[in-house]
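Heads up, one of the protein chains got dropped from this complex, but the rest are sitting where they should.
Read from first to last, the chains carry the letters A and B; within each, the first residue is number 1.
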Amino acid sequence: MLEVRDLDVYYGNIRAVAGVSLTVGDGETVCLIGSNGAGKSTILRTISGLLRPRRGEILYNGHALTTLSPFQIVGLGVAHCPEGRHIFGSLTVHENLVMGAVQRKAGPEVTADLDKVYGLFPRLAERRSQTAATLSGGEQQMLAIGRALMRRPSLLLLDEPSLGLAPIIVDTIFQVIAEMKKSGLTILLVEQNAHRALEVADRGYVLETGRIVAQGTAAEFLADADLARAYLGEVSHALDR
Amino acid sequence: MLSTGNYILQQTINALSLGSVYALVAIGLAMVFGILQLINFAHGDLMMLSCYVFFFLAAAGVPFVAALLLAVLAGALMGVVMERVAYRRLRGRASVSMLLSSLAVSIILQNLVILVESPQARSFPAPDYLSTPLRLGVLTTSTIDVITVAAAVALLIGLTLLVTRTRVGIAMRAAADDLMAANLVGINLNSVIVFAFAVGSALAAVAGFLWATRVGKFDPMMGFLPVLKAFVAAVIGGFGSLPGAVLGGYVLGFLEIFLIGFLPPGLSTFRDALVFFILIVVLLIRPNGILGSTEGEKV
Partner (left out) sequence: MTVDPKKWRRPLALLALAGLVFLAQNYAGAYYVRVLIIVAINAVLVVALNLSNGFTGVFSLGHVGFMAMGAYISSILTLPVAMKATNLNLPHWLAGVQLGFLPATLIAAVITVIVAVIIGWPLMRLSGHYVTVATLGFLVIVRVVLINADSYTRGARTFSGVPPYTNLWWAVGWLVLTIYAANRLIRSPYGRAMIAVREDPLGAQSVGVSILGSRQWAFGTSAFFTAIGGALYAHFLSSFSPAAFYFSMTFNLIIMLVVGGMGSITGSVLGAAGITLISEFFRNLERGGVVLGVRIPPLYGMSQIVMAVLFMIIIVYRPIGIMGQKELSWSDVSRWLSARLRPPAAGTADTGRPVGRGVSGD
């Protein structure tokens, strides 16, 4: 169970996240939505230990994360699939996945998980000896998610998985997310494509310039016409005219 | 008198031998640079120190192979200590800090040896059979040249296995590729960095032994020029990449041998200067080296 309390994160002197509090219960899928630069990615990077907050607490299953290094946080079962994928371009697909499990003891369990990931992403299985940099954008995203899954995490932080991908690929990705959710994985998802995110999530938080401006269950969001207009793309339809 | 064909063949072996030494040193530099963005000037001094260790072990009566292995081990150990003492605390600072620190380490090591030992060159106690000429058909070459190439090939194969089959080896490549992602995936950076220093330094120690055997002597300053040249080699091949370092090493070896061979005699002593001239040219035309991408930062 993840608890974020009154988080303030600064880049130099610029405050990116202000007084954010949120929770993610075990087995829940929670999404963070909002426009570009709202601070969503910053929150994920603070949780996984890449950034230090100036104020606030992050508790995961009782452990305080803000003083831990990313190495230690991964050790607690947190896997972060970052924005922009950040796969190891010069390594092969297989090596990338092996790296996902770097903190686990090598053995039959890891091999079993490898097979599971290849089952989930058959395209990756085809390309297992290929250098990761030669993969298409969608395949790289699958690789990034697969690599995170190799950790056998108890909490998955997913940052903008649909960014820059064609709609068909996005379908596949969200199918996979739905399956992961079904298998009981706790997921914190950051997405600009709010509609998709709310379809797969249980609850959502809306961020604007670093603050939470709305929160509720996914159903509530999808039903609320005002919110839909503001955040789910109805506005962009208006601009089409 | 040799025919031109045979002369070229002979020089080719020469070039392969020299290139092997450069490649072995360049790999160590590339490994460390890939992860830490550190140009370790003291890398050459690790070569030098290992030679001194070998010398004293041999003088104490330790049999050749054991002395060599111990010297290589000592090299690896010294590399690890160097990282811990001189560079670890500077991680995250401006990259020029670590470079300056490496300069300081180099000065300290050289002067320590001068102080404790002597600035004079000593004759290197390699077994005699290594320096004997070897006949390969119509060619006469030196045993050490053949051994150098063979050793380099064996070590490179071993290294390839190490970085593709072991976790820590793959983790090192991953860290050199994308440090942030390596962090996120949970790679223990300290372990990986120690690994890079240990392996790189061990290779440098071997290179030191091969070099000192070729040249016949060794002295406290012997590491300075090789490390600069190895840097040039790594840049030529594509700095930070291991295959690039190897390729660059051999390219540089060939350039050096054939440039001396075919230069007018008056200019042959300018060989070292030429090497740096080549560096500047490469940095201008293709700063990411032969194997590197063609994009990159330029003003």
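Keep in mind that, in the parts below, contacts are C-beta pairs under 8 Å (C-beta built on N, C-alpha and C of every residue); 3 or more make two chains touch, one makes a residue touch a chain.
Quantities reported herein were computed from a predicted structural model and do not represent experimental measurements.
Given the contact rule set out at the top, which of the displayed chains would the hidden chain touch in the full complex?
Touched by the chain not displayed, across the whole complex: B.
Which of these touches the unseen chain: B:V62, B:L77 or B:L283?
The single option touching the absent chain is B:L283.
If I consider the whole complex, including the chain that's not displayed, which of B:Q37, B:T160 or B:S191 touches that chain?
That would be B:Q37, which touches the missing chain.
In the whole complex, not just what's shown, which of B:V62, B:L103 or B:I290 touches the removed chain?
Once the missing chain is taken into account, the touching residue is B:L103.
Which subunit B residues touch the hidden chain?
37, 39, 86, 89-90, 92-97, 99-101, 103-105, 107-108, 111-112, 114-115, 224-225, 228, 231-232, 235, 269-270, 272-273, 275-277, 279-280, 283-284, 287, 297-299
Just so we're on the same page, only the chains that are shown with their structure count from here on.
Mind checking the centre-to-centre distance between subunit A and subunit B? Centres are C-alpha means, answer in whole Å.
So the centroids are 42 Å from each other.
Name, in rising order, each residue of subunit B that touches subunit A in their complex.
164, 167, 170-171, 173-174, 176-178, 180-189, 241
If you look only at subunit A, which of its residues touch subunit B in the complex?
48-50, 70-71, 74-75, 79-80, 82, 86-91, 95, 98-100, 102-103, 106, 147, 151
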